[in-house]
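All protein chains of the complex are present and in place, except for one that has been dropped.
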Amino acid sequence: MEVHVNQHRVNAHTVHADRARMLISCPDGPGIVAAVSRFLHEHGANIVQSDQYTMDPEGGMFFMRVEFDLPQLEASLPKLEQDFSTVAEQFRMEWRISSVSRKKKLAIFVSKEDHCLVELIWQWQAGDLDADIAMIVSNHPDMKEYVESFGIPYHHIPVTQDMKPEAERRQLEVIGSDIDVIILARYMQIISPKFIEHYRNRIINIHHSFLPAFVGGKPYAQAYNRGVKIIGATAHYVTEELDGGPIIEQDVQRVSHRDDVTELKRIGRTIERVVLARAVKWHVEDRILVHENKTVVF
Amino acid sequence: MEVHVNQHRVNAHTVHADRARMLISCPDGPGIVAAVSRFLHEHGANIVQSDQYTMDPEGGMFFMRVEFDLPQLEASLPKLEQDFSTVAEQFRMEWRISSVSRKKKLAIFVSKEDHCLVELIWQWQAGDLDADIAMIVSNHPDMKEYVESFGIPYHHIPVTQDMKPEAERRQLEVIGSDIDVIILARYMQIISPKFIEHYRNRIINIHHSFLPAFVGGKPYAQAYNRGVKIIGATAHYVTEELDGGPIIEQDVQRVSHRDDVTELKRIGRTIERVVLARAVKWHVEDRILVHENKTVVF
Amino acid sequence: MEVHVNQHRVNAHTVHADRARMLISCPDGPGIVAAVSRFLHEHGANIVQSDQYTMDPEGGMFFMRVEFDLPQLEASLPKLEQDFSTVAEQFRMEWRISSVSRKKKLAIFVSKEDHCLVELIWQWQAGDLDADIAMIVSNHPDMKEYVESFGIPYHHIPVTQDMKPEAERRQLEVIGSDIDVIILARYMQIISPKFIEHYRNRIINIHHSFLPAFVGGKPYAQAYNRGVKIIGATAHYVTEELDGGPIIEQDVQRVSHRDDVTELKRIGRTIERVVLARAVKWHVEDRILVHENKTVVF
Partner (left out) sequence: MEVHVNQHRVNAHTVHADRARMLISCPDGPGIVAAVSRFLHEHGANIVQSDQYTMDPEGGMFFMRVEFDLPQLEASLPKLEQDFSTVAEQFRMEWRISSVSRKKKLAIFVSKEDHCLVELIWQWQAGDLDADIAMIVSNHPDMKEYVESFGIPYHHIPVTQDMKPEAERRQLEVIGSDIDVIILARYMQIISPKFIEHYRNRIINIHHSFLPAFVGGKPYAQAYNRGVKIIGATAHYVTEELDGGPIIEQDVQRVSHRDDVTELKRIGRTIERVVLARAVKWHVEDRILVHENKTVVF
C-alpha cells in the first residue's frame, strides 16, 4: 500500500512547455548582453527574465542567466544551440541551455537523521520542488518503508570502513547515468574524490553549522562549547576539501545560554531543512553559477 | 497498514517523572518570590528553573513560572496543592501546577492546506513535540488516509453555512472532555463564541500574516497588493474578535517585488509551520501566561 | 568653529566620471532588452550592470535598470538621450538617464527626534551616502548648532496649525528648484497634497512601525498594546494617503513581553535609522522604480 499526501493537489508550477534557461560564464568585455539579447530576439525568443553580474568591471568574469520563451522549444532548441555556439566562441563562453519542462532527476543520500529527507519529499509533494526524486540511497535500512510508501525506489547500500570503495561502486551503479544532482541530506559518510569527480558541482551537502565555523564532526557540540549566540546551517557543493566547497546558501537562528546541545540540534534541524530545500530549489531552477570556490546565485 | 517514520528513534525528551511546573499570576507586592520559593523548599521541592516578570513595579501584575523536582511527585502533588492554596490566597494568585510526565492532549483542526498538520506530526514523531496528538478533526476528507497511517483518529465533520451549529456540536462531542488544547492548523472556518468559551486560551490559531497587518481573508494577496518587503505569520489564542486574540509568537521573512502571490504563499507556508510549531511547543510546556489580550512567554 | 568627523577619510566611493544609470518602465513586449542593449552597444557604451523585471509576462509592465560606462559621458550624454527617444517611443517607455558623478541633492526635514538625522549625517561623512546634504529644515531650533557644525545650512521654520500653509510656502521657498529628494527623518508634521505634488515619489518618510500595521500616531504604544512579538519600521514614498505610499524598505526586530513602550522606542530607533538610510541610499543610486502603489528595487 502506498500512502500519498496531497495527491489531490494540482501542481503549483504552471507548465511552461516552451520556456528555457541559459547560463553563461565568460571573461567580461563590451557587447556581451547586446550580443546575447540580440541573438535571442532574432531567433524569435522572448526574454522573460535576465540577470547578470560582473565580478569586477575591469577584466573580471561575467555571469548571466536568461529565461526565455521560444515557440516550439523542443523542436527549435537543437538549432538554437548550434547557432549560439558562434556567439559563445566569440566571447569564450561556458554556457548551457536547459528546457524548463525537463525536470531534473535527484538522488537523495541519507543516513539515520530523516528531517532533511522528509522536508524534501514534503516540498516535492506540495509542488514546491519542481524536480523528480528518482531514488533514495542510504547506508541504513531505516527509511525504506517510509520512502517506498511514496513510490520512490530505496537503495540500501551499507558502508563500512573496509568496503567503502565497493559501496561507492554500487552507489554509482544504482545512480546510473541519468541523475542530474545528488543531495546529501544529512548523509554522514565522506565522499571520495573519485566519486566527486563524476558529479563536479552537482553534489549538494547540508552542513549543520554556519561555515566556515565548526568544520567537521559534531558542530552543535562545538557551537555549544564556544558559546555562540547564533547557530546556522550551510548548503554547499561538495569538493575534495571537507566542508570547504562553494557555499550556496546559509541561514541562522538566535540561541541563548539556556540552549543545551540537544536543544541546539532541535533548533538546527529546522534551519538545516529550510537551507537545504532552498539550495536544491535554486539548483534545479538553474539559478547557480560556480566560479572557483564561490557561487553566483541569481 | 501503518507507516511510522522514526519509530526507532528514542524519545528526545528525558522522562522527568518527578518534575512539575507551577504558573502564577497575581497583583504584584513584596515577598511573593520569597514566599513561593520558601514554600517549595520547605516541601522538599528543588527549583530547577524559575522565571518571573512584573508588568509594572508599582501596582502592576506579577507573573511567575517555576519548574521544580519533587520526590514521588504523583503521590505528593495533591498535598502540595492543598498546602499551597494558603499561600495563593494571601497573594490573591491565579495558579496551577502540572506534572511534566502527564502529556497534554491535542486535537488538531485542519481544512485542505496540510503543511501545518504535516509539520506538527513530523515534530511529534521526531520527539520534538512532547504531547499526545489525540485526534484530527477536519471539514474535508482529504487527509484521512495520511493521518490514519500514523494511528491517529481522523474525524471528518463537514461544515456548511446552514449546519454550522450542528457541526460544532459534533466537534465538541468527538473532542469530549479529555482534550487540553485545540490547534487550528490552517482550519478555515470561524469558531463560534460559544465554542471558544469552552476552550478559553486553549485554542491556538495560525494566521498567515504578520498581525495586526492583514486581518481576515487572503492575507498574502493583501500583502502583495500593499507591496510589503517582509511577510510573516502569527500564532495566537482564539478570541471572539477575528484574528484579534493574544499573540503567542510571530516570525517573518524578507520578500521582494519578484515574489508574486503564489511565491508569497510558498514562502509563507514555511513561516506558518515554524511559528505554529513553536507556539504549540510553548503551550504544552506551560510557558505561556495570558493577561488581558497579551501573553507572557517564559 | 566647525567640527568635522572623519575629514581624513578618503571618499569610499570611487569616482566613476563616465558612468550613468538608465531607468525604464514600459508595457512588456518582445525585444526590449535586445533593443536597449544593442542601442547602448552601438553608441559605445559598456553595460556594467543590468537588471530587469516583468510584473507579469502576459501583458504586464516591464522595468529595467542599466548601469553603463560611456567614454566622455558629460559631452556624449545629450546626443545619447536624443537618439534614445526613438527607441523609447517605439516601446512607449518612461525613462531617464542620470550621471553617477552628479550627486543628488537632499533636503532633510526633522523635528525633535534626532537619531535618523544623526545617522544620515554620519553615513554621509563616512562616505557611505553618495549624495549632497544640501540643507536641514526643521520646525524646531534644537538641532541648529549641531547641523551647522558640519557646514550644513539649517532652516528653522516653525509650523503651527494656523500657519501651516504659510510654513509650507516658506519651506518650498528655501528648498528652491535644486533639491532632488526630500527626506522626512522623523518629521512629525503632515505634508499637504499640494506640497507632495511638487515632489511626487521624491519624498521619503520613515514610519516607526511595520506598515500597514499601526498607521498613524504612537505606533510603539499601539504595538505594545497589541502585544506583538516583533516590531519594525518602514521607509516609503509620501502620498496623499497617510502612511499609505509605496513601501521602499522595511526591517524588524524581535521583542518580548519584557519590553515596555520606552524600550520599544529605544529598539525601534535603531531599526528606523537603518531602514531610512537604506532607502535613501537606494534612491540616490537610482535603484527604485515606482509603479502605482508599489516599488521595484533593483
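Order as written gives the chain letters A, B and C; numbering starts at 1 within each chain.
What we mean here is this: a contact is a pair of C-beta atoms (placed from the backbone, for glycine too) under 8 Å apart; a residue touches a chain by one contact, two chains touch by 3 or more.
The structure presented is a predicted model; accordingly, all values stated were derived computationally and were not measured.
All shown chains touched by the missing chain in the whole complex, by label: A, B, C. The set of subunit A residues touching the chain not shown comprises 53, 56, 210-214, 226-230, 232, 246-252, 256-258, 260, 293-297. By the touch rule set out above, subunit C reaches the unshown chain at residues 1, 3-6, 8, 12, 114-115, 118, 122, 126, 128, 142-143, 145-146, 149, 262, 266, 269-270, 274.
Taking the whole complex into account, subunit B touches the unshown chain at residues 30-35, 37-38, 40-42, 46-54, 57, 69, 254.
Here, only the chains that are shown with their structure count from here on.
Taken chain by chain, the contacts link every pair, so each chain touches all the others. One rotation lays the C-alpha atoms of subunit A on subunit C, and its angle is 180 degrees to the nearest 5. Among the other chains, the CA centroid farthest from that of subunit C is the one of B.
Over half of the residue numbers at the subunit B-subunit C interface are used by both copies of the sequence.
The geometric centre of subunit B is 42 Å away from that of subunit C, both derived from CA atoms.
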